[in-house]
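All protein chains but one are shown in place.
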Amino acid sequence: MTDIRVKDLHHVYPGGVAALQGISLEIRSGEQVGIVGQNGAGKTTLVKHFNGLLQPTRGEVWVDELDTRKVSVAKLAARVGYVFQNPDEQLFCKTVGEEVAFGPRNLGFAPEKAEALCKEALELTEIGDRAGANPYDLSPTWRKMVALASILSMDTPVVIFDEPTTGQDPASVARIARVVAALRAKGKTVITITHDIDFCAENFARVIALSQGRVLLDGPAAEVLGQAETLAQTYVEPPQLTRLGQRLGLKRTILTQEDLLAELGKKQ
Amino acid sequence: MSIVELRNVTYQYPFSERPALEGIDLRIDEGEFVAVIGPNGAGKSSLCYTVSGFIPHFFKGELQGSVVVGGVETRQSTLAECVRRAGLAFQNPFNQISGAKYTVFEEIAFGLENLGVPREEMRARVERMLERAGIADLAGRSPYALSGGQQQRVALASILVMEPQVLVLDEPTSQMDPIGTREVFGMIKELAGRGLTVLMVEHKVEWVAAFADRVVALDGGHVIAQGRPEEVLTDPLLAERNFGLSRYTLAARAALQAGLWPAGRRLPVTLEEAVEGFKAAAA
Partner (left out) sequence: MPEKLSFYIQRSSAFHSLNPLTKLGLVFAFIVIAYTSPFYWTATVIFGLGVLPLAFVGRVQREFLLAALRLLVPVTGFIFIMQSLFLPGGERELFHFWVFRVTVESVAQAYLTVSRIFVMISAFILFLLTTHPSALMTDLTRRGLPGTFAYVIISTLQIIPQMQSKAQTIIAAQRSRGMETGGSLANRVRALVPLVGPLVFGSLVEVEERAIAIEARGFTSRLKKTSLYEIADTRLDRGLRWFLLGLVVLSVAARVLAG
């Protein structure tokens, strides 16, 4: 059971940029949350507070009973796994295999368990056959998969993805969706920052839209993603099928292809 | 007159087992906006490197065939001359900062300094560029202390400001917010309208369909289809081969099977086409 509670969070970077300006929200254990919003809205800054990489300038962030201002990042790492937006900032080992094994080793799992977790992570992300490769020799798209696997192997109750689908082809996006589904099935909390609104609509039940360091919208995906005008304030458009549904005059907010066909089928 | 002309180009990276590009024939006319699509590993970035001269000047390995940009064979000129004719914005937005500059403004001016642009003109061009790329408020910031999308805008602006004849953009909107993405497409379309030639790798087919003049589909180092966006993006071959298609196309294909899309009608690639098609089906 891991809940994240954010109370009136402000963050000012050295140099004076006020990236977060009073964010309050709560994410319950097992929730699937998509975070959207304009470039520079503060999405990355927000989630870096969840594992203590950044400290509040004002306000507080709690992960269950842990006050992120008081415990170390290393300690929080057992609860919250964060896949960086830029894989180059995350990867530092000589081989993919070492990279994936690094986290579990630090968390003090029994060797058999650690091994099983690594194997599962490599399988889910389909990089098992590249375990001996140096991450730097892989293409940026595969590096992203390595970054993902190295967090999955830590088996944390909360997993955060920062722009996981950028540059990925459909097969790869489907793979990421499978990872999200697998985590959901295990009851884990998944928080995903994404500009890929279609992906967001298809995979996340709750959506939070940030704008200029504040929460603009927060609620069920169908509620948030239908509000074209408000979303436009933070440079987000409703998903393709939602727009299509609106243009066709459908009452329900369409999020997936199934939604669309069901609604159209009803009409006929 | 083609400004870019690739004839039977094959390229293989050093130490790799198979060619990244194989027998590519591609001509691009002046002022054309060509989008390149394809799955991961198709050779999209390699094509970008080839047109902008990084292959063969920076990446060694074997380049066969001829690559002519602006009437000059890339092999015959220096890399600096190549990038002047065909400027490249790289796929990875995070490592394009020169490291020699203190502010975003200086960073964008860096390329112009290297081209010897006079100071007054340089200032004016950088200011205009900052405005157009939506980063005027970042002018005084350190190019390192930016969000992902902001870094990508700086990287794009740094190349655009140099005004090359051909713009080669490798997934230039991968970190950008949705409306920002559409604006960038709009801006590039406008530049193409003024005679600039654009070769742009993109996964976001909705905007490719709406803005590009021509789509080139690349797979396994080969061009497997090219033509008008609505033709290429509805080609059944693409669906079989792991190409990204718009949700409109996918939904209409499923609807066709369910009898909810008019039989015989071309699948839609844009919102407008989808709306028309579904309305026709309902009527």
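Letters are used for the chains, namely A and B, taken in the order the chains are written, and counting of residues starts over at 1 for each.
Convention: a residue touches a chain if its C-beta (ideal position, glycine included) is under 8 Å from a C-beta of that chain, and two chains touch if they have at least 3 such contacts.
Every value quoted in this text rests on a predicted model; they were computed, and no experiment measured them.
The absent chain, not drawn in this view, touches the displayed chains A, B throughout the complex. When the omitted chain is restored, the residue from B:Asn8, B:Ser66 or B:Asn95 that touches it is B:Asn95. When the whole complex is considered, the residue among A:Ile4, A:Val36, A:Met154 or A:Val224 that touches the unshown chain is A:Met154.
Set against the missing chain, the residues B:Thr10, B:Ser142 or B:Gln165 yield one that touches it, B:Ser142.
Touching the missing chain, out of A:Leu91, A:Ile127 or A:Ile193, is residue A:Leu91.
Shown as candidates are B:Pro14, B:Gly116 or B:Gly264; the residue that touches the absent chain is B:Gly116. The missing chain lies against subunit B, touching residues 52, 54, 58, 78-81, 83-84, 87-90, 95-102, 105-106, 109-119, 122-123, 126, 142, 144-146, 158-159, 162. Within subunit A, the residues in touch with the undisplayed chain are 14-15, 51, 53, 72-74, 77-78, 81-82, 84, 86, 89-94, 102-103, 106-107, 136, 150-151, 154.
Note that only the chains that are shown with their structure count from here on.
For the pair subunit A and subunit B, the distance between mean C-alpha positions equals 27 Å.
Residues 38-41, 45, 91-92, 94-95, 141-142, 145-150, 153, 171, 174-182, 203, 206, 242-248, 250-251, 254-255, 258, 260, 271, 274-275, 278-279, 281-282 of subunit B are the ones that touch subunit A when the two sit in their complex.
Across the interface of their complex, subunit B is touched by residues 13, 15, 17, 37-41, 44, 85-86, 88-89, 139-142, 163, 166-172, 195, 197-198, 232, 234-237, 239-241, 243-244, 247-248, 257, 260-261, 264-265, 267-268 of subunit A.
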